[in-house]
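Single-structure report; data block below.
Missing here is one protein chain; the remaining ones are kept as they sit in the complex.
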Amino acid sequence: MSKPVIATTSLAGCFGCHMSILDIDERILQLIELVEFNKSPIDDIKTFTKPVDIGIIEGGCCNSENVEVLRSFRKNCKILISLGECAIMGGLPALRNGIPIEECLHEAYIGGPTVQLNKEHILPNDDELPMLLDRVYPCHEIVKIDYFLPGCAPRADLIWDALVALITGDPLKLPYEVVKFD
Amino acid sequence: MSNLIKFKIDGRDCMSEKGNFIVDAARENGIYIPTLCNMPGVKPKGSCRICTVRINGRLMTSCTTPVADGMEIESNVAEIQDLRKSIVELMFVSGNHFCPSCEKSGSCELQALGYLFQMMVPRFPYDFPVRKVDASSPKIIKDQNRCIQCKRCIKTIKDDQGRSLFAFRNRGHRLEVVLDKELGHLMTDELANLAMKNCPVGSIIKKEIGFNTAIGSRKFDHQAIGSEITL
Partner (left out) sequence: MEKSVKQIIEKYGTAQTRLMDILIDTQELLGFIGKESVNEIALALKMSQVDVEQTITFYHFLSTEPRGKYTIYLNNSAVAIMYGQKAIKETFEKEVGIKFGQVSEDGLIGLFDTACIGMNDQEPAAIINNRVFTKLTPYRAREIVRYMREGKDMDELIHESFGDGKNHLPSLRSMVSSNIRRKGMILSDKYIYGSVTKNILPGILPEAVIAEIKHSNIRGRGGAGFPTGLKWEFCRRAKGEKHYVICNADEGEPGTFKDRVILTEKPELVFEGMAIAGYAIGGDEGILYLRYEYRYMKEYLEDVLMIMRKNNLLGENIAGIDGFNFDIRIQYGAGAYVCGEESALLESLEGKRGEPRDKPPFPVEKGYLNQPTIINNVETFATAVRIVENGGEWFTQFGTEDSTGTKILSISGDCMFPGVYEVNWGFNVEDMLDMVGAYNVQAVQVGGPSGTLIGPDEFHRTLGYSDLSTGGSMIIFSKQRNLLADVVLNFMEFFIDESCGSCSTCRNMPEVMKNKLVKIISGKGVKSDLTDLKSWGKVLLASRCGLGQTAGNPIISSLKNFHHLYDELIQKDKEFDQGFDLESSVQRACKYVNRVPKFHHHE
């Protein structure tokens, strides 16, 4: 039997959730025995090369590229997991959700106290750049997500336990210490 | 002593003094019923609805309903627990609860209830309402993003003349808890500390001191809310 295939990505996140994946310490050797990684920053595979069993999403969606990546994950993965607060509820990037996007852009590129060099008030609008969304969206508001693992970052034990449960089909134990929102 | 009455919670025989509210009577018997707006010693209002139990098929808040002799109370049953979980989730989506950036995280009762019910994601869509932060008082910050309108500060934070420092504003979906401008300026450090302490979430934050409890030693880091009650 071939090993289950995993893919991961970080959308509007800080890579902290990916750090937490690495934080399973020596169990990473076991993980490599259990699964095969496909598209992921961990192995630097850039595109899907085969059907994936489990897709792990870090970060919410703040721009059009996030949406496209998320949709491609949905298309290529049997199961999707929202990993961490940003994927689940937008997280810190979503602090901007109460502020009109125009004001955000103005603050970042024109009027903000740290903006000194942009004397010509250039707003980035190259076609190659992703387009900003009006607000930051939790992933499950864009595609169907199957499982949610909260935390900022999610505890390594939670990630490990959840992956093992998914792969082996055993029920997931959730001790008090592992489900946290910070 | 002769006022003792018998009642049952989830089939378990319990005893308490007549007139006690169910939530307190349950606590005496080592049974935890989750609460949020309730505070020991303060007249209950039954506004968060978390402590809802079922008695004779009717939903009642256990913080406002006195126990009666022979009463049979359903509390830790699947349907009621899911109702409580729904209410917690509803509170999460109806405000802006960014736990990772909140000073109260780890000691927040709403968050602790999220942990208790193992809320992995709210079933309801996030509302992301536009809310204000009032930092005009020299002593505290009143952050409407995190307020759950539980009324605890309204009921307990008063000046020496008995006037409320906090009050509701508007109604329904636009309901807010606001700080009196004038009294907020005259607030003592003691009152400010008490206000922050009585706020179950991070909506009232004392100024000029922050994050002074290390992660790992906060109230709910290792111990679930209510675990000290449960026998």
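By written order: A and B. Residues from 1 in each chain.
Criterion: contacts are C-beta pairs under 8 Å (C-beta built on N, C-alpha and C of every residue); 3 or more make two chains touch, one makes a residue touch a chain.
What you see is a predicted model, and the numbers here were worked out from it, not measured in a lab.
Note that of B:Ile148, B:Ala192, B:Ile205 or B:Ile225, the residue touching the chain absent from this view is B:Ile148.
Residue in contact with the omitted chain (choice from B:Met71, B:Leu179 or B:Ile225): B:Leu179. Residue A:Val67 is the one among A:Ile21, A:Ile54 or A:Val67 that touches the chain not shown. Set against the missing chain, the residues B:Ile87, B:Val121 or B:Ile225 yield one that touches it, B:Ile87.
Within the whole complex, the absent chain has one touching residue among B:Ser16, B:Thr52, B:Ser75 or B:Asn96, and that is B:Thr52.
Remark: the residues of chain B touching the chain excluded from display are 44-50, 52, 59, 61, 64-66, 83, 86-87, 90-91, 93-94, 123-125, 127, 148-149, 151, 159, 161-175, 178-183.
Within the complete assembly, residues 64, 67-68, 100-102, 105, 123-125, 127, 131-135, 137, 140-144 of chain A touch the chain that is not shown.
Rule of thumb we're sticking to: only the chains that are shown with their structure count from here on.
Listing the residues of chain B that touch chain A in their complex gives 96, 98-102, 105-106, 111, 114-115, 118-122, 125-126, 128-131, 145, 215, 222-224. In the complex of the two chains, the chain A residues touching chain B come out as 82, 85, 88-92, 94-95, 97-98, 135, 138, 140-141, 145, 147-150, 152, 174, 176-177, 179-182.
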